[in-house]
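Structure in structure tokens, see below.
Every protein chain except one is present and positioned as in the full complex.
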Amino acid sequence: MIFFVLKRLAQSVLVMAIVSAVSFSLFNFVGDPVNNMVGQDATREQRIEIRQQLGLDDPILTQYARFLGNALQGDFGLSYRIKRPVDELILERLPATLELVFVSAIIALVVGITLGIYTGIRRSAWTSRIILSVSLVGVSLPTFIIGIALIYVFAVHLRWLPSSGRSGTMEFGWWKTSLLTIDGWRAIILPAITLSLFQLTLILRLVRAEMLEVMQTDFIKFARARGLSERAINFRHALRNTLVPVITIIGLNIGGLIAFSVITETVFQWPGTGLMFIQAVDFVDVPIMAAYLVFVALLFVLINLVVDILYFVVDPRIRLGN
Amino acid sequence: MHYGKMLAVSATALILASPALAENVFRWTSQGDALTMDPHSQNEGPTNAMNGQIYEALVTRDAALTLQPELAESWEAGADGWTFKLRQGVKFHDGADFTAEDVVFSFERAKHEASDFKEQAKSVASVEVIDDYTVKLLTDGANPILPNQLTSIYMIDKGWAEANNVVAPQDFKAKEETYAVRNANGTGPFVLESRAPDEMTVLMRNGDWWGEGMFPGNIDKIEYRPITNAATRVAALLSGEVDFVLDPPLQDLKRIEGSDGLHVTTVAQIRSIFFGMDQGIDKLRTSDAEGNPFKDPKVREAMNLAIDKAAIQRVVMEGLSFPTGMITPPGVLGNTPGNDESYGFDAAKAKALLAEAGYPDGFSVQLDCPNNRYNNDEKICQAAVAMLAKIGVRVSLDAIPKAQHFPKIQKRETDFYMLGWGVPTLDSHYVFSYLLESSGSWNATGYKNDRVDEITAAITTEIDIDKRTMMIDEAWSLVKADMPYVPIHHQVLAWGIADGWDVPIAADDAVRPRFVVKQ
Partner (left out) sequence: MSLQENRPTTRWQRVRDNDIVWSFIHSPGAVFAAAITLFAILACVFAPLIAPFDPFDPAQISLWDGKLPPAWIEGGQPQYLLGTDNQGRDMLSTILYGGRLSIMVGAAAVCLGMVLGVTLGVISGYVGGVTDAIIMRIADVQLTIPGILLAILINGIGRAFLPLELRQEFAVYVVILAIGLTDWPQFARVTRGATLVEANKEYVQAARIIGLPGWLIMLRHILPNTLRPVLVIATIGLALAIIAEATLSFLGQGIPPTTPSLGTLIRVGNDYLFSGLWWITLFPAIALVVLVFAVNLLGDWMRDALNPKLR
């Protein structure tokens, strides 16, 4: 167990080292950083002075070490565009992204697993066929098209829900939440549905496939032979065995949601980290780009670490394999 | 199934409960957010628009763009400067008194190396305190238009700045964010309540404002929310989430006008859109032609004739533009109907002129264009590319964000570019000194006409209004014949507004909340 966790940890550290090297190189190879800071009319002397102040003439490894040291303390410098500390900007926008991902995950899991079980049990019902066909369309619909369509129908045409932004927030210290007011829920519902749809179809199909496989196994056949009711078979035996891989699904799901939140946040102007990243790319705001890169990598490394360990705990086969 | 019903029920419950608000909240959106709350750090549209509600200048303009007293009550010109009588009893939001020493301090701060307003503040050589409520702004020689140049130089409290260590605007060398980036302390009609950059800025009415009761405006609270995407911005207005869109896309105006509870107001804007051609260098950077075709006046005339300004007006601008033959709009001293007349459209003649100039098969060149600055900027450029292709000029288009486009012009790294120019002083001198004088800092055309240079210098000190106007006319006629630019049109401003709000539109695109009335 300890060996397994240590191995995963070492792997995570390696990933972070690579990612931090990439984001460090962003600072140094994307244009001259001095040009990003001074006005057009800065003199040569001023430029040299700033180079020295920033330590740009030090050996590259020294610079990298300094970058790592700062990054470990969460210090990525000031945004070129807004002139504010990047770590602060990310922290400010993190709640928006996390809440969006959270609500989407709930929708995707609840609806996805329910429909997956249904279509798994009622293999040949016409409702199942329709659900499956629709889910294939769902996989083929790019997130941004879903978003535009929802805005058009529910915000502009029916005027039921807001089209963009995050209103109705309440503050708890630095955490701003939109889950406590009706306005907040009105604002989050369209982006959350948009974000969840793709993951929902994936989960649906995964659960269905898993369900079908379990139904073919011998112990279900025995259960049936024992004359247990269909209900008992479906829910007491099949479902329980289907839900073992649910941990992986949740891990996958959260990862995917964070990824697609970049797109959803852009379409709905949702003030989260993803929107900030896209805006930073537009302005080549390197400190934000670099910090986001490190931040996202860290998030994924953590999610995977947790999923791996949980999996290890839950599924004895992996333990034996090691 | 049950779940579906539940969802439907809770969704209706959410929809039915809509917020009830007693006060007059003005919910306002436009494309960009203010970059900083520091009034001297960034000279940029959205930043000035936001800071202009919190901070005030000595003089201001009303919706008709005539000068009005703000923090100064009156002013008069002298041989070596202007004397301003300050308004008495004015207090900053933190309660400090506004006095002459704050004026001295604010000009020093605006002239600081790290200030983005140093160009505008340059004409003030120094500030002399006469008494607590009288200052004299000294100039180098006579300056007939000084008050015109002061409308966006905001006054800041000396004591507050010193106490919070923001004596200088945010410096590029600073590694830390300064206090003034997120905190504001002005004298204006609104107080900064809360701010989340790129998300929402909330301003509250300042009950202790000197102008309380003097203006019709009855806004209690401003909620400003930037929405980058144009379609999303309009969607927010259509769905009733905002009351006011400063910059609705032109193509959506009909939809807004046709929607219940919304209307559009328009006004001719003080901004002209044009292309510049670099005639100054020997060999174009991005062309396959030998030498520089733009040196030949015939080529410049051909470029002018090849652009169908009427088509751009009707199709690209939805009718909301005034095609023109000069690069400064009506309302600015120097614009005359004769010079304002467009060069017209004649593709056949343009082709013939190119052939006469020695380019029967045309030439290639790159057009540099901003894509987030002017109304439909990139679309105008795309249209121009198609029009120029018909006379054989093969244009490759490079449309990029303004932050990267403008340095290309300032550093003179472009052969052929789009630029728009507004005139805050409403005087042609502003246009000559930046765009037409051979040493103008935004003149990337290499245009040099000695007489134009001479006039530009002369009108800075000429106090005789008639003589000055005649010189300005002469210079514009020279420019009209020399054609250093390809003028396209003057922009028309359009604002999308929810019914029940009376928002007086002004040609400078500035919202004046002190005049905004909720019925």
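Just a few scattered comments:
A and B are the chain letters, set down in written order, and residue numbers restart from 1 in every chain.
Heads up, the rule we're going with is that a residue touches a chain if its C-beta (ideal position, glycine included) is under 8 Å from a C-beta of that chain, and two chains touch if they have at least 3 such contacts.
Computed from a predicted model, the values in this text were never measured in an experiment.
Within the entire complex, contacts from the absent chain reach the displayed chains A, B. The chain omitted from view is touched by exactly one of A:91, A:278 or A:309, namely A:278.
Of the listed positions A:104, A:143 or A:269, the one in contact with the omitted chain in the full complex is A:143. Here one chain is not drawn; of B:71, B:312, B:365 or B:472, the residue touching it is B:312.
Within the set A:161, A:262, A:276 or A:291, the residue that contacts the chain not displayed is A:262.
For the chain missing from the display, the contacting residue among B:336, B:404 or B:438 is B:404, taking the whole complex into account. Where subunit A meets the omitted chain, the residues involved are 11, 15, 22, 26, 29-30, 136-137, 139-145, 148, 152, 156, 209, 255-256, 258-260, 262-263, 266, 277-278, 281-282, 284, 286, 289, 293, 296-297, 300, 303-304. Within the complete assembly, residues 229-231, 234-235, 238, 249, 251-252, 254-255, 308, 311-312, 314-316, 378-379, 382-383, 385-390, 395, 397-400, 404 of subunit B touch the chain that is not shown.
FYI, only the chains that are shown with their structure count from here on.
Within the complex formed with subunit B, the residues of subunit A that make contact are 37-40, 42, 50, 53, 77-78, 81-85, 89, 92, 110-111, 114, 151-152, 155-156, 159-168, 176, 182-183, 185-186, 189, 266-269, 271, 275-276, 279, 282-284. Those residues of subunit B whose C-beta lies close enough to touch subunit A in the complex are 3, 11, 14-15, 17, 19, 35-36, 41, 170, 172-177, 181-182, 196-200, 225, 227-229, 232, 235-236, 238-241, 401, 403-404, 407, 410-411.
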